[in-house]
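Every protein chain of the complex appears in place save one, which is left out.
Naming follows writing order (A and B), and every chain is counted from residue 1.
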Amino acid sequence: MADQPLWLTFLVAFVFMNALLIGMAYMTYFERKVLAAMQDRMGPTRTGPKGLLQPIADGIKLLGKEDLIPAAADKWVFFFAPLVVFVTAIVRVAVIPFGGTVEIFGRQVNLFAADLNVGALFLLAFGSLGVYGIILGAYASANRFSLLGGLRAAAQVVSYEIVLGLSLVGVFLLSQSLSVRQILLQQQADLQLGPLSLPNWFILSQPLAFVIFLIAGIAETNRAPFDLPEAETELVSGFHTEYSAFRFSFYFLGEYINMIVLSLFAATLFLGGTDGPGADRYWGLGLVWLVLKLLFFLFFYVWLRATLPRFRYDQLMGIAWKVLLPLVLVNIMVTAFIRLVGNGQL
Amino acid sequence: MLVELSNLPGPDWGLMLPQLAVFGLALVLLFGDAFMARAQHFRVLTGVSLVGYGLATALLWTQDGRNEATFFGLFRADGLTVFLSLVILVAALLTVMVSASYVDRLEGRMPIGEFYVLLAFSVLGALMVAAAGDLVMIFVGIELSSLATYILTAFAKRRLGAVEGALKYFLLGIFASAILVYGMAWIYGATGTTDLDGIARALQTATAGDEFLEPSLLLALLLTIVGLGFKMAAVPFHFWTPDAYDGAATPVTAFMSVVPKAAAFAATIRLLVQALGPMRDDWLNLIAVLAFVTMAFGNVVAVAQRNVKRMLAYSSIAHTGYMMVGLAVYRQQGGFDVGGGATGGDQGVTSLLYYILAYTVMNIGAFAVVAWLQHRGRGLTLDDFAGLASTQPLAAAAMTVFLLSLMGIPPTIGFRAKYEVILAAINADTAAGLALAISIVVLSAVSAFYYLRVVAVMYFDEPARTPRTESTPLLNVGIGAMAVATLLLGVFFSGQLIDLADRWSRALTVVAQAGGGG
Partner (left out) sequence: MPWDVLVFYLLAAVCVLAAGGVVVATNPVHSAIFLVLCFFNVAAVFVMLGAEFLAAVQIIVYTGAILVLVLFVLMLVDPDDLPEFHAARPVQRAVGVLLGAILLLEVGAAILNRTVVGQQGNATPANVAAVGGNVQALGRNLYTQYLLPFEIVSLVLLVGVVGAIVLALPERLGERVGQRRATISLGHPRGTDVAALPPGLDGPDGETPVRVASGDRPVATGSGRREATSELEATRELIMVRDADERTVVGGGRDSGRS
């Protein structure tokens, strides 16, 4: 890690943020295409070649719509609630490393915006702040459907956040660090099992934690099959019923960015992030590996949505408290025990 | 340096056997409650509780005279620990005797397993405060004890009064906790340590210089006294007391009038005497004023009560005032002051400790008789006590003993305790001490009015109705034991008990002198 001028960090952050926004736009295209394929349809085809300009058209349409505010709404809260979702989602990218320190145009550039020593907690913390956008928006709309959606979101996020955080404790125990970059660096070493040489990805040593993390992550982003806060069929889209135009687009952006961030997070913590064949020689290849892993997770999201029906509310809570939480606690205890034995302290 | 992980000193488990016994008891009760058939809860869990507290009390002898610390000095087993743990464990044992049949039969049959579990955790918290060697320990101990007590207060949740009292207790209690911990933060900020002896040493160094007038420490003192005043129900921080005492189920009232109070006094002694002793000139007068206001208010308002439980609540406020007198005349000369005469323990603190013990026995006794009457279909007002002597002479006799002891009539233990406090106040040889001694005497005369009124109603009025018969063997044994103890402990064994209470302040002198160099 090299020290670099502040403007360069800003530049890197700017590039990543814009890449993220464009990626998010095409995430919607990707989702519609994959869903269409799974449901034996065509998906968007009209706008541009193979419908590739569809996200841009959608964006223009959203901005052109009328901005409606309910008469009984709590105006200030109604205004800033969507921003909370969007900002907390996009800030989280800051601690995800897209590579190490590389040389571009003869300059040392860090391919990450920040290397916090509590980076993983930072990701969790801002993830938990995002729920404010949902419940405050729901409250400010002065609408029963919205309120119920907001209440569901609050209960759901608080429950799954515990599972999400605890599922990472095993990784922290193994890596002895809370810094995302340190965790990533540790996975670049090789794991020698006799003649077998495996990448030291934490999915191999923490498979249970990985599965639980994935489930809790999907619940945390309110995606199917955990999309109860915005269940259209019962709540008329839940918390964002009253939102339209660009305010709605902030919720929309926030949800998709959260999906991408969660996927990047999972790829970095469990699948070695930028690690892959040849990545230590060409940093561009590392980025490609990361994007491939990201696409895998995003496909997984869409796949789930196309396959699984929505959970019932009590099932949702039951899974978190009665299945995932005990499992994750057992995982922590076993991991800690193995570590102590490995250190010869037991 | 931070603690090194190599050659880490292991905790000395042998030093905390009584506390571990109560902890084990709590866990056994928790699992017993979860995995045993409901029908067996009453018999088995009551037995387990009695054995557990008895065992813990017996194990106190392993701590006697050790004056050691473990867990990096956070847990101290010294004279104060032993004496206050004795008080708390005796109170717990008596509470179990009083509450068993009440919880199982009255107020819609409350779940007795959870009752005992919460009781055990509350006792454990109080024990930890008594053994605290650090501000952090004091705080978490008080919180553990308080939280369990809040829930116990609301235990008779079908009665609106219980919920109301619990809510008031809870809201004011957490507010007081916040004030207390804010004061502790100021102490830490001014002295740089949370260790009680470390604070005393830091202050000693500071007082040795001339420029010692530390506003931040005065603020800390004020905030901690306010916080602890809430917990011990001193006026003007008493507002929760009547409603919480009146609303809670009677055995819970008996418990919460003693154990949280003992924990609060333990915290106060640890904090004011042990840690902030070098600046006692700043807090002695404050405590003296609080003591006077508390006993005056408690006694005067108690006169107006027709509800016996409420009357006992105000009376317990008055007794808080008597106990605070012991603290207000603290004048430990050894150690901190150059040339002070360190001649044995401090009479003020010793009398305070002895008073807590006496108060425990007689106050739980009075509430036990109230519970005994509730079993037999009587209410809580003065009229419900009418003619008790003719229908249930033994209960009336026991109640008379407890009330006379609370009043301070010889030869009861209450008289002996009050005598010790008055003696300490007079021996303090200050105007404030003398004034407080006179106030105790005068206000005791006031208290005679409302205590004797109950006695008069019991003996001279006609019974309104025939009582229900009910079998409460454990409660009967408890009341009998407490009545005998109240009658006799003032005369027999009082020397030994006072000596036990005296040990800590004697040891404190030695410690303070040993560390006197600062």
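Observations
Keep in mind that, in the parts below, a contact is a pair of C-beta atoms (placed from the backbone, for glycine too) under 8 Å apart; a residue touches a chain by one contact, two chains touch by 3 or more.
If you're wondering where the values come from, they're calculated on a predicted model, not measured in any experiment.
In the complete assembly, the contact with the undisplayed chain comes from A:V157, out of A:A73, A:V109, A:V157 or A:L271. From the options B:T191, B:S315 or B:T472, the residue with contact to the unseen chain in the full assembly is B:T191. Touch with the chain that is not drawn comes from one residue among B:G54, B:P111 or B:P463, which is B:P111. Against the chain not shown here, chain B presents residues 1-3, 5, 8, 11, 30, 38, 71-72, 74-75, 108-111, 114, 117-118, 121, 124-125, 128, 134, 136-137, 139-141, 143-144, 147-148, 150-151, 154-155, 157, 186, 189-193, 198-199, 202-203, 205-206, 214-219, 222. Listed by residue number, the positions of chain A touching the unshown chain are 74, 77, 116-118, 121-122, 124-126, 128-129, 131-132, 135-136, 138-139, 144, 147-148, 150-151, 154-155, 157-158, 161-162, 165, 178, 224, 227, 232-234, 305, 309-310, 312-314, 317-318.
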